[in-house]
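The complex is shown incomplete by one protein chain, all other protein chains being positioned as in the whole.
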Amino acid sequence: MDDVFSIVSFYFRKMNDKLIIAGKEFSSRLFLGTGKFSSNSVMEQAITASGTEMVTLAMKRVSLGNAEDDMLAHVAKPHIQLLPNTSGVRNAEEAVFAAKMAREAFGTNWLKLEIHPDPRYLLPDPVETLKATEILVKEGFVVLPYCQADPVLCKRLAEAGAATVMPLAAPIGSNRGLVTLDFLKAIIEESSVPVVVDAGIGAPSHAAQAMEIGASAVLVNTAISVAADPVAMAEAFKEATAAGRKAYLAGLGAQSSDFSAVASSPLTSFLN
Amino acid sequence: MFSDVIRNISWEDTTKRIFEKTDADVRRALSKTRCDVEDFMAMISPAAEPYLEQMARLSQKYTRERFGKTINMFIPIYITNSCTNSCVYCGFHVENKYKRTILTEEQIIREYEAIKKIGPFENLLIVTGENPVKAGVDYIAKALDLAKPYFNNLQIEVMPLKSEDYALLRTHGLNGVICFQETYNEANYKKYHPRGQKSIYEWRVNGFDRMGMAGVNKIGMGVLIGLEDWRTDVTMMAHHLRYLEKTYWRTQYSVNFPRMRPSENGGFQPYVIMSDKELAQLTFAMRIFDHDVDISYSTREPAFIRNNMANLGVTTMSAQSKTDPGGYACFPQNLEQFHVSDERTAEEIEKALREIGLEPVWKNWDVAFDKPNMAI
Partner (left out) sequence: MRFKVNDEPVELPEGSSIDDLAKANNLPEKGVAIAVNNEMVPLSQWKGKVIAEGDDIIIIRAVCGG
């Protein structure tokens, strides 16, 4: 119920600002995707530099007979929650199957549900995502669905039992920032579960902006993994995310100067 | 349930922080398109008083965006003043020794017919005292059944009910429920409501959850201004509103903050007086805080306030109300719950609204789809 009643624990949160998802506490509000790094070793260093406590992972079919590096060894740390995703599935049925495989392979019931049948923009299918969320919650999964920045869809997902909603800022990998800003604001205002802004965050300033408008966390991958220096970029995102959060809690000043005193009061003179 | 939420919000701390709000807090709130409860507190604080005109402008802008230049018209009908409560400020107080009336079916129909002669009312608010034994759910259901041929949109303002009772009443045509918490100050709540079912704070404050769970289409909330520090009380209502909007998000909401006037009933003196300016400030703040909420003014407010505020944030009004059972036709001199301030006829009110460029809306179109058997 993070962020639901901002005032209730206003002062408390300033001192002890934790993100709580499905009963689990997180100090870091930066989630990291592990795709597209140049090596497992760079990825591991970036994870450390980012301070993240939640990393997303994927699954692929093994090709028998080929020795493959065990990447889990680079990721699995006691303070890190693994968040396997269902990337590659195209409908709810495939997602449920993938979820069961993920639970077995990663030893966790946490799941980033992503169903994007459209190979061009990798945009999520809202109908299949909702359907899969309903099924997976009943099966005992902690479901974090990747979804369109659609406030009503987010409410339906929360009602279905999603642990968070993860609306997109812009298409995956586009690095375009908060293209869906107005809708993200509406989602954040109305959501009864934490809102994690996912996809499209291309620069630390985007992450800071998402946090400033009240997002509970951000998920970043491409912007870090393809940076010239991914480890330094991971640290930059760590600081930006924390700064944005701090600014949100501190209360931003007015951006407009349209509220200076007015000489006449045509609308309210009847009160004098 | 909201009782679990409000328990964690300190009354005293809230009061303190409202009065500590600064000019910068107010400016920040006014510059946002989406305000949280902290911003609401800034806008109702003394620090916001110099910004009344700016707030009026914003309030008018948001109201026109969402509601256009319209005012929703409704009329209340009190079908009984029988009440087992003894709310210290109310005309229906159990120890107030008047003969109590429970209108018969024939009398209710006569009242409905009399109302239809007053004006083209389609939005009816059926009001009772709280006497679950003598005028309970079955009686209310009957009044709804009888109203259906006359009115398009039926709301009730009765004692808090069980969720299944709200669901049952929906099958009798119920579109909305209004219930005033009166005050959110739990510590003093019993002082004002010493007896009857109404003395149980939690049952009342969680009544809104029960309405939400029953799928009631529209829920009206209210704080009675005159009991506790009004700023703190309406802040609690703002928390409640946000909670309900998040939890029962398919429902529409309305808010009321009627001002008690000195000596309106049996000499009860309100502890708190809210000035006209403060009422306006609160109304603007509520609109800036929540662009979509229906803000309702009853005939407790005088005509000049209602007429001016109609253009600045208020979206629903009653007209030519009688607050005594049978007052429209059967028993014109019965015991009133409160005395109305705006005594204009519906026709006069309509004319006045049209003169300031507003269209009175008598019939609410969207209830056509409020069908319990179509509920999700």
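Every chain is named by a letter (A and B) in the order it is written, and numbering of its residues begins at 1.
Convention: contacts are C-beta pairs under 8 Å (C-beta built on N, C-alpha and C of every residue); 3 or more make two chains touch, one makes a residue touch a chain.
Source: prediction; values computed, not measured.
Colleague: Name every displayed chain that the left-out chain is in contact with.
Modeller: A
Colleague: Hey, which of A:Leu57, A:Ala132 or A:Cys147 is the one touching the hidden chain?
Modeller: Considering the complete complex, A:Leu57 is the one touching the chain left out.
Colleague: Tell me which of A:Thr34, A:Ser191 or A:Thr241 is the one touching the absent chain.
Modeller: A:Thr34
Colleague: Touching the absent chain: which residues on chain A qualify?
Modeller: The missing chain touches chain A at positions 33-37, 40, 43, 56-65, 67-68, 70-72, 84-85, 87, 97, 100-107, 172-173, 219, 221-222.
Note that in this section only the chains that are shown with their structure count from here on.
Colleague: Report, in whole Å, the distance between the mean C-alpha point of chain A and the mean C-alpha point of chain B.
Modeller: Roughly 40 Å, centre to centre.
Colleague: For chain B, which residues count as touching chain A in their complex?
Modeller: 5, 8-9, 14, 24-28, 30-31, 33-34, 36-38, 41, 50-54, 56-57, 60, 239, 242-243, 245-247, 249, 276-277, 280, 304, 308, 311-312
Colleague: Residues of chain A touching chain B in their complex?
Modeller: 4-10, 155, 185-186, 189-192, 251-256, 258-259, 261-262, 264-268, 270-271
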